[in-house]
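In this view, the complex is presented without one of its protein chains, the others remaining in place.
For subunit A:
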Amino acid sequence: MLKLDNVTKVYRVGAFGGKTLTAVGDVSFDVRPGEVVSLIGESGSGKSTIGKMILGLTPVTGGSITLDGVPVAPGKEYYRHVQGVFQDPFSCYNPVFKADRVFQMIKEAYYPGVSAKDWAVRVNAAVRDVRLDPDQVLGRYPHQLSGGQLQRLLIARALLLDLKLLIADEITSMLDASTRIDVLNLLAELKERGLGVLYVTHDLSLGTYLAERTVVLRHGRVVEMGETDKVFGNPLHPYTRQLLAAVPRLHASWEEAEPVTDCPYHRGEASGGLFEAEEGHFVACARLESCPE
């Protein structure tokens, strides 16, 4: 379905754009229907840039992104199938309008022929699909709803379209632990309905909970990726281990991870490509025989 091939993004930065910054370097992975892929990395690692390129909000500098073999072409047809939901739900709503205006905008753009009555039925169904009670959330202003409710309404909005792929960028990081799990379960239900989900997060435990496959990003490059069980059951790259060790756990105190060494592969600067360490598990360097160090 979605395929990224050697995708690179170079931003021009500094006064007059005199310098460049490679935010994403040579990234390749795919997302299949009915699958959650989690994209994991610290802030600044290029996760949102990848999301924006998939959504056609910023062009790729190199490489290609295709959906069912067709290059990303931002526009009405594309957004019928691909939608994004982001970290701060409040920023997606205009505070002077009722929150359900976001649904009306979808109707105007995509379904102008549908009668108001039929549309209301669809909206109610979509709102129930995200496990909200239409009576409690429709007709309210954004400030009268919680972050979790607003976030779920945005997912409901996406569901009104003929959606194939949802980009969920840090959508749980502003939510309470107890609300967070509801939104995660909702994403899991979407995948069971055949959607592909790209779940962007810095929190490995959330990524492991949901995703079939995991991509670990560092300084814009993939350091390790593959089946989630393998990446976390047998993390090979020291950076992945370090991230894992930083996740706060109940019943266990933070442990010290081995420091990331000075190897350019560890720093994520060199691009030696990924080695298949075991079936379905790829890693840049790590203690493999092929490590150039």
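Rule of thumb we're sticking to: a residue touches a chain if its C-beta (ideal position, glycine included) is under 8 Å from a C-beta of that chain, and two chains touch if they have at least 3 such contacts; residues count from 1.
By definition in this document, contacts and distances are computed from a predicted model.
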| item | value |
| --- | --- |
| Options "Cell division protein FtsX", "Molybdopterin-dependent oxidoreductase", "Dipeptide/oligopeptide/nickel ABC transporter ATP-binding protein" or "phosphoenolpyruvate--glycerone phosphotransferase": UniProt name of the undisplayed chain | "Dipeptide/oligopeptide/nickel ABC transporter ATP-binding protein" |
| Of A:Gly18, A:Pro95, A:Pro112 or A:Pro248, the residue in touch with the unshown chain | A:Pro248 |
| Residue of A:Lys9, A:Lys52, A:Lys107 or A:His202 touching the missing chain in the full complex | A:His202 |
| Hidden-chain contact residue, picked from the options A:Ser28, A:Thr66 or A:Ser173 | A:Ser173 |
| Residue, one of A:Asp5, A:Asp26, A:Asp129 or A:Asp182, that touches the chain absent here | A:Asp182 |
| Residue ranges of subunit A at the interface with the undisplayed chain | 42-44, 146-147, 173-174, 176-182, 184-185, 188, 202-206, 208-210, 228, 232, 242-244, 246-251, 253-254 |
